[in-house]
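Heads up, this is only part of the complex; the chains shown haven't been moved.
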Amino acid sequence: MLEKLKEKVYEANMELQRKGLVIYTWGNVSEIDRETGLVVIKPSGVDYDTMKPEDMVVVDLEGNIVEGEYKPSTDTPTHLVMYKTYLNIGGVVHTHSEWATTFAQGGMSIPAFGTTHADYFYGDIPCTRDLTDEEISGEYEKETGNVIVETIGDKDPLEIPAIIVKNHGPFAWGKDGNSAVYNAVVLDKVAEMAYKTMTLNKDVKPVKQYLLDKHYLRKHGANAYYGQK
Amino acid sequence: MLEKLKEKVYEANMELQRKGLVIYTWGNVSEIDRETGLVVIKPSGVDYDTMKPEDMVVVDLEGNIVEGEYKPSTDTPTHLVMYKTYLNIGGVVHTHSEWATTFAQGGMSIPAFGTTHADYFYGDIPCTRDLTDEEISGEYEKETGNVIVETIGDKDPLEIPAIIVKNHGPFAWGKDGNSAVYNAVVLDKVAEMAYKTMTLNKDVKPVKQYLLDKHYLRKHGANAYYGQK
């Protein structure tokens, strides 16, 4: 079932490791097949070095295991909230990548300080509020998804395809699993440069709106002229 | 004697190098065979590049060499204090990994700032007090073990399986040598993110108890649901 998608999700997970975003069993990538409404996701706690495409788990949007020998990632309910809320999202990724997690631990959004940021994220990358004790002791992973949705508000999630979950770490997404991983890699690089900028210059100000618009729109707007499109 | 354990301890030591926690001859891993009460440990000052499984040294709990061509690690008495005090520990590791050693040099505990920390360490990772001049000029390595035990106090050592020895560096432990190394790797990553968090946000507060409980217990508690257990 969904063999090609399993292969693709497996490769997207392995890419996390190749790019240095994860160690051991940390991190997970999923992708949804919108026709069937089924989600393929990394199994929980399985090593990257021994993991195989057929180990990927298939779940439905309610989190029921449809196929798979393993239990799915514990973060599966967070992924599912994203897929159910945003129909234009096809892939979701969670990591504890070090620079984005630094902002999560500091409880801080990542300001847009330059065009590297603006090329991919149309504004600050927000940090969520604290989960309440009730949310933590209840359906914790689902509530994590809910607070992400609350933070995104009425924006298009693809305009800023990543978020910082406070005291936890980043989630990123995209049209599929690969683009979610791509955004997670860029997120960590952008977080790294924001950290360095803020520690170098305490009085630094975010980039002005004009430059933010220019760079985001030259890649993603109706008149985009970056790349070979 | 204990050939399988020597092979295992050798591999755990080599893993230290592969993970980038040590250079040259720095660092050492041991594991105890609880049936015989014998400990297998890295020889002192031998290069990782030329070290072989048969170079591992076998000592008893009083530090007598039972087998081995080489002298055991100078830190052996510290390891032995751990094994004698805590019967649920099977492996011990010492490194000068750069981020954990930074906290050692700064004389600071590593606060629990996020879920990456909470997934493995159930609270702050403590820093020991200074050794007294008498302790330093006496049985220094044994006293290092004693101050670790004093700092752990009446806690279960496996709930926070690492410590920062002031002005020195980290020790970590686990059920065997491999898990001790695993904890040493996670410790350094957690220390790295704590450093970055504290230099980014001077007013940062540790994670709240609810979230600490949730993450630690979802991996290690009676009702753990992370992984394939």
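Labels A and B are assigned to the chains in the order they are written; within every chain, residues are numbered from 1.
Here is the rule we go by: contacts are C-beta pairs under 8 Å (C-beta built on N, C-alpha and C of every residue); 3 or more make two chains touch, one makes a residue touch a chain.
Not measured: the values here are computed from a predicted model.
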Total copies in the full complex, given that 2 are placed here:
4
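Operating definition for what follows: only the chains that are shown with their structure count from here on.
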Would you kindly give the rotation angle relating subunit A to subunit B, two copies of one sequence, based on a CA superposition and rounded to a multiple of 5 degrees?
90
Measuring from the mean C-alpha position of subunit A to the mean C-alpha position of subunit B, what distance in angstrom results?
33
Quick check on the complex: what are the subunit B residues that touch subunit A?
113-116, 182, 185-186, 189, 192-194, 196-197, 199-201, 204, 207-208, 210-211, 214, 218, 225-228
Can you tell me which positions in subunit A touch subunit B when the two form their complex?
23-26, 43-46, 70-71, 74, 96, 98-99, 101-108, 130-131, 133, 136-137, 140, 167-169, 195, 198-199
